[in-house]
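Note that this complex is displayed minus one protein chain, with the remaining chains in position.
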Amino acid sequence: MFNFEITALGNMFFGLTVLVFVSLFFVPNKHRSVTLYSLLFASLACIFYASDLITLFIGWEIMGWSSYFLIAKTADKQTLQKYIVFNIGGAFTLLGAIILIYGACGSFVYSELDFSAVPSGQVTAITILLLLTLFVKSGIMPFHYWVVDSYSQSNDLFSAVLSAIISKTGVFAFILIFFQIITVQYLQTPILEVVAWLGVLTSIIATFKAINEDEAKRLLAYSSIAQVGYIVTILSIMGSLSLEAALYHTVIHTFVKLLLFINVAAIIYVSKQHRFSTLGGLLYKYPLNFILLVVGIISLAGMPPLGGFSSKFLIYTALLEEHKGLLLAAVLFSSASAFLYCYKLVYGIYLGQPTNPKTEAYPRIPLRFYVPQILGAVILITLGTIPGVIVPMFNGILGSVGFEPVLYRGVFVLGSDFASFNGGVVIGAFGLIFVLILLFFVRLKNRSVKPKDRLDISYCGEVPRADVNLHYGYGMGRELSRIGLIKMILSRSSHALWQRVSTLFGDLSGITQKLYTLSAQNMGLVIFAFFTILLYMGVK
Amino acid sequence: MLETLNQTTFLHTVVAIGSFTIFTIGLVGVLSKKNLFKIFLSLSIVESSLFLFFIGSHFEVGKAAPIVADGIKLFDGHMVDPVPQAMILTTIVIGVAVLALSLTFVVNYYRLSGNIDIDKMDELGEVQ
Amino acid sequence: MIGVLIVIIFTALTVIAFWVVSSRDLSSSVIYFMAFGLGSTVLYVLFSAPDVALTEAVIGAGISGVVFLVSLLQTQTKEDT
Partner (left out) sequence: MSLVYFIAIPILASFLTPFYKNYLRFVSVLVNILLAGFAAFFYSRLPLNEFISLDSPLSIIFILDYVSFFFVSLFIGVMLFFSLYSIKEKNNTAVFVVTNIFTSGALGLILSADIFNIYIFFEIASISAYILTGLNRDKVAYSGAIKYMIVGAVASIFLLLGIMLMYLNLGYLTLSSIGAGFHTMDKGIQYLVLLSLFIGFGIKTEILPLNFWVADIYQATPTKIAALFSAVLSKAYLFVFFHILYTLKVDAPALLFLTAIGLLSFAVAELSALRSKDVKRIFAYSTLGQLGVLFLALSSANVVVVSGALFLILVHSISKLMLFFSLDLVEKKMHSTRVEAFAGFRSAFLFTIFAIGFLSLLGIPPFAGFIAKLTILKGFASMGAYGIVGAILAISLVEATYFFRLLSANQRSKKTAEIKVPLLQKIMLSLLALAILYLGLFPQGLLDFCTDAAQTLIQGVIHV
């Protein structure tokens, strides 16, 4: 039953898991359940090191239900129902795919699976089922309903786990299954084409949803969906460079989301506020937190000089190399729009006027919140400076999956024959510019005027009342909805559909329930009617 | 005329038709009557019709009762097959046991609820 | 001869069964039921099944009838409808 195998791919994901779990261990948390977290950890190990599909499935399911119990304490009824329907449903499609694979190949063990003799229709069915599973776990668009609510309503620590690790299991399984088990030549390109576009559309839609979001954790959840969307898009190209890009982005995104979720969690912990409209102006109170956030969002937006740029660079070059111009444009569009919500994080929480009068009374952030953040920041900065340092690990994975590594083995230089950049030079240049700007502002500081209270806007023409929300984050993104396409994206909500489906099933259930309350006599009538019908059918 | 009446095949037909009629009457009683006593009476009649059918279908004209008397040591071709009779004996006894039990329940139910109408038994069902 | 008897008794049993089911008065229903038991006893005798006949007479007609009557006494004797 339980068969394990240590692989380079498993090592990478498991390494990420260990780092995330260990650093999160320091974070204070009200709902700390050691049993459930260790179960979750064990299940992740089970997924990453499995050597047959059953072990993978066991890990997958344990991950599903242990996360459920972790969420259940804080989430509301509907969120939980969505979570369970999507995740158990996803697991069952995985089981269905596994059973199909067993029917086709007669085995569960990775190394014994051979799809060369399997009819292509069956391979397509298997592929679609597996993709459904992966899409559900990583929240690709039509299957993302559960993600945002679950991320935002679970406790702050677990949101980080969900986004940093659990959404990556989908990526892991994608690489494992489509790069290693069902190898490239058996996969139909139309499916991959669809997957690529689904991924990129997901990232665009999620980005705009994020911009319009007023709740910090929901914003991060949408951002997480968008980022995993890139990964799926780039994976679906199925080339060496794209695989390395996907792996790189996985690593970056794990630490970015670890950093950002814990960063926000720290603010929520001290302020008990989780909406941008009730936060703001915390820069001078929590400067360290602010700096860490900046590190996180620079990486999230994929700007040089931090780690995010390295992975985005690889993604763009991979798309260019395969001549996927349209996809590249879409990714660039979504990536550029991501600046908007990144800015919202900075402004909404740290800049502007504090909207909440209690701001002065907020306590200090416990130091333990900084452990995962600093870990993330150090890694992101390192990967920005010496981006080539983890390339050997990726090359090892590519080798084990049967692909030719294409990335250079330099430390400062990241890139393939196609394009490359020197992380040291980039960070040096940006560092210089940064220092210059800093000096400029330090000079300006003496001349700036400090406001006395939040309503003191002495340079404006009018004097606002106390109930006017002056916060910039309040209503941000509202103007965007004037643009037709974006308005369409924003106005669509899964809620109504979900409501309709659950009402439908409830009504059906009500009808069948009526049957089970038949009186004894009607029961007898049913029995004899059934007997007569069968008799009639038999006689005929 | 009377000769044909005495033939086994004819008798079997009579038994089949007769017991089927009684079965149907009982069945209609079970399904249409609202009084619990009536339902259990009808069930007994349905059962009895089955017994009649079984014993009757096994009977062949001219065969004696399967009783091993002084001279006869073995069951043979002149006797009716004893197995169905043994079966029916057992079944009748079981039937009465079940009947007594069900009537106990009916009486007890009546004492608690003052009702022996099957349509008024609404204690069970989905809570809302 | 036996054929005629069997036909007659079956007819009678059918009628009695109908009475059992259709009678308004529950106690007369039970009486009819006992009569039904006796009728089938005769049939069992005709079918060369004296042991079944005995059992039916004592248990099928006798005891069940009594059980019915006793429980009727404890409840009501008229059918409501």
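A, B and C label the chains in the order they appear, each numbered from 1.
Just so we're on the same page, a contact is a pair of C-beta atoms (placed from the backbone, for glycine too) under 8 Å apart; a residue touches a chain by one contact, two chains touch by 3 or more.
On a predicted model such as this, the values are computed, not experimentally measured, just so you know.
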{"item": "Chains in view touching the one left out", "value": "A, B"}
{"item": "Options A:P190, A:P363 or A:G538, residue touching the unrepresented chain", "value": "A:G538"}
{"item": "Touch with the omitted chain, as defined above, among A:A8, A:L80 or A:V371", "value": "A:L80"}
{"item": "Full-complex contact with the absent chain, from A:F26, A:W65, A:W197 or A:Y408", "value": "A:W65"}
{"item": "From A:N3, A:S38, A:T189 or A:S509, residue that would touch the chain that is not displayed", "value": "A:S509"}
{"item": "Subunit B, residues in touch with the chain not shown (by the definition above)", "value": "30, 36, 39-40, 43, 46-47, 50, 53-54, 57-58, 81, 83-84, 87, 90-91, 94, 97-98, 101-102, 105-106, 108-109, 112-113, 121, 123-128"}
{"item": "Hidden partner interface residues of subunit A, rising order", "value": "1, 54, 57-58, 61-62, 64-65, 68-69, 72-73, 76-77, 80-81, 84-85, 88-89, 91-93, 95-96, 99-100, 102-103, 505-506, 508-510, 512-513, 515-524, 526-527, 530-531, 534-535, 538-539"}
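Just so we're on the same page, only the chains that are shown with their structure count from here on.
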{"item": "Pair with more cross-chain C-beta pairs in contact, given A-B and B-C", "value": "B-C"}
{"item": "Subunit A-subunit B separation of Cα centroids, rounded to whole Å", "value": "70"}
{"item": "Mean-CA-position distance for subunit C and subunit B (Å)", "value": "10"}
{"item": "Residue list for subunit B, restricted to those that touch at least two other chains", "value": "34"}
{"item": "Complex contact set, residues of subunit B against subunit C", "value": "2, 4-7, 10-11, 14-15, 17-19, 21-22, 25-26, 28-29, 33-35, 37-38, 41-42, 44-45, 48-49, 51-52, 55-56, 58-59, 61, 63-67, 79-80, 85, 88-89, 92-93, 95-96, 99-100, 103-104, 106-107, 110-111, 116-117"}
{"item": "Footprint of subunit B on subunit C - complex, ascending", "value": "1-4, 6-7, 10-11, 13-14, 17-18, 20-21, 26, 29-30, 33, 36-37, 40, 43-44, 46-52, 55-56, 59-60, 63-64, 67-68, 71-72, 74-76, 79-81"}
{"item": "Subunit B-touching residues of subunit A, taken from the complex the two chains share", "value": "513, 516-517, 519-521, 524-525, 528"}
